[in-house]
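Handing you a structure now.
What you see is the complex with one protein chain gone and the rest in place.
In order of appearance the chains are A and B, and numbering begins at 1 in each one.
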Amino acid sequence: MEVRELICIGCPLGCPLTVKMDGENIEVSGNTCKRGDDYARKEVLSPTRIVTSTVHVTGGAIEMVSVKTKTDIPKDKIFAIMDEIRKVTVEAPVSIGDVIIDNCAGTGVPVIATKDVAKA
Amino acid sequence: MSNHDIVIIGGGPAGLAAAVAARKAGIQDILILERDSCLGGILNQCIHNGFGLHTFKEELTGPEYAARYIKMAEEEKIPYKLNTMVIDINRDKEITAINREDGLIVIKAKAIILAMGCRERPRGALNIPGYRPAGIYSAGTAQRLMNIEGYSVGKEVVILGSGDIGLIMARRMTLEGAKVKVVAELMPYSGGLKRNIVQCLDDYGIPLKLSHTVVNIEGKERVTGITLAEVGPDRKPIPGTEEHYSCDTLLLSVGLIPENELTKSIGVSMSRVTSGPEVNDQLETSAEGVFACGNVLHVHDLVDYVSEEAALAGTNAAAYVKAGEKKEGHVVALKAENGVRYTVPQTLDINNMQEKVTVRFRVADVYKDRYISVYYDGVQVSKRKKKVLAPGEMEQVVLKKDSFAGCPELKNIVICTEVE
Partner (left out) sequence: MKEKSFDVVVIGGGVTGCAIARELSRYNLNTCVVEREEDVCSGTSKANSAIVHAGHDAAPGSLKAKFNVEGNRMMGDLAEELDFEFKRNGSLVLCFAEEDRPALEELYQKGVKNGVPELKIITGDEVRAMEPNVSDKVVAALYAPTGGIVCPFGLTIALAENACDNGVEFIFNTEIKNIKKTQCGYELEADEMLLKAPYVVNAAGVYADVIHNMVSEKKLHITPRKGDYCLLDKEAGNHVSHTIFQLPGKLGKGILVTPTIHGNLLTGPTAKDIEDKEATATTARELAEITEKASISVKDIPFRLVITSFCGLRAHEDGDDFVIGEAEDAPGFFDAAGIESPGLTSAPAIGVYVADLVAEKAGAGKKENWNGKRKGFIRPEKMTREERAALIKEHPEYGTIICRCEGVSEGEIVDAINRTLGAVSLDGIKRRVRQGMGRCQAGFCTPRTMEILARERNMKMEDICKNAPGSNMLTGQK
């Protein structure tokens, strides 16, 4: 049986988690809520993260629009996603939730805007 | 001079939540004064996620969290002035402010809510020796240049201080292609949230060196390197432990200080521990009708709690405006003892308090397996066990009005930590 100690990143509480893995059987303890259990299972099997960054805007009231992956993506895809985000420029106006990149880096997850940018 | 019922100084998360709550409590005549060119404050540059779990039950980025509150304020049609700097507030609640369009204006308020936020401690406050080249940034300044202006501030980075902004910037700069060589922390524990250590440092293999500090900065024009040294229990560098790092950038995330220059101009009593004003359970300062909330009151870790606190200040300011006077009943001092550094509020009016009052505080050191206990005049009334307590994470206890029913002579309430 393998045992791993994790810190939950689901919320700011940062619960210390203990994950016991015995083949298919995974047991999580130390969590305060279900998010901790979900996080621990994902983290030991296929860890994921949300990526946030910014993208240059043309013709907007401000220079940059902040963006994020709509859902969490596999951790090993973070830099591939950043490479794509870095190449993109968008035109104002932009609204929160607008898709900036569809299916980013082959993850099937879009990168969306997290800020409204009006036209200049 | 114009008159308003409630004037809110600052249109960041605290100011917005206070405004919305005051409007919901029935005050029509509200004005927000914001020094920046948009509402939302520092959240605009905090593009990472992790905001709003408490308030909205979902994980938002800073700009999204800000947008929710801006939308609420706009739906409530709360007026605001941008690019407007308040330069003075007096005891008569007269606010002097300037901006391009109105020039210099004086506004008289029935109630004022202070929500100016905080600022970062600069290099000078640590008196780090060495040269004074370009490339030394407080983490928030670098964050603004990157996230708002779209520039890169450095390629090889050392970060001093493990506050949350420093940790977030370690990841942010790494994602943008910079090499973050090390994060050094003077204290034997991190000042940031544990989850930020995991997802900002551990994820990218960035080392965190606790009990270390920068003892020299090199470079005449731009930073060319820094020297780290280990510090002893007295937090003084230990000779012989020096390690050189070549870098072009030193980011500082060494603490936040509530911005209380205006608060001081009113002449209210200040707390030496929080660097914010002292407040009662209404979040009212020692100046009647002047309330404070958010990071100007005490530095928070989580915006969700800022919103909650600010909403309370907004509601209470509304009640004060409606009543037209301050009610004062049985005021009891809250005392922070044995590992609890301070409490906010600092006093509690057990006659006029809400049904429940949340008392927030920080501890002085990292403690394991301790109780947080509450005493009324020396009698323990509650205790709660915590596996870990850390100065970087704000704690709270909730005091209920009915718990004071049997204490007509109550003089003080003590909040402390206790070992088993």
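In the analysis below, a contact is a pair of C-beta atoms (placed from the backbone, for glycine too) under 8 Å apart; a residue touches a chain by one contact, two chains touch by 3 or more.
Note that the structure is a prediction, hence the values are computed from the model and not measured.
Novice: Taking the full complex into account, find the residue in B:Met146, B:Val182 or B:Ile266 that is in contact with the omitted chain.
Specialist: That would be B:Met146, which touches the missing chain.
Novice: Give the residue, chosen from B:Gly154, B:Gly192, B:Pro258 or B:Gly276, that touches the chain omitted from the document.
Specialist: The missing chain is touched by B:Gly154.
Novice: From the list B:Ala25, B:Ala134, B:Val381 or B:Leu410, pick the residue that touches the absent chain.
Specialist: B:Ala134
Novice: Under the stated touch rule, tell me which residues of subunit B contact the chain that is not displayed.
Specialist: 35, 83, 85, 87, 96, 98-104, 106, 119-120, 122-125, 127, 129-135, 137-138, 140-141, 144-146, 148-155, 176, 215-218, 220-222, 237, 248-249, 259, 261
Following the convention adopted for this analysis, only the chains that are shown with their structure count from here on.
Novice: So how far apart, in whole Å, are subunit A and subunit B when each is placed at the average of its C-alpha atoms?
Specialist: The separation of the two C-alpha centroids amounts to 26 Å.
Novice: Using the touch definition up top, name the residues of subunit B that touch subunit A in the complex.
Specialist: Those in contact with subunit A are residues 44, 47-50, 53, 59-64, 67, 146-150, 175-176, 193-195, 197-199, 203, 301-302, 387-388, 393.
Novice: In the complex, go through subunit A and note every residue touching subunit B.
Specialist: Subunit A reaches subunit B through residues 6-12, 14, 16, 49-54, 56, 62-64, 66-68, 75, 78-79, 82, 86, 96, 114-116.
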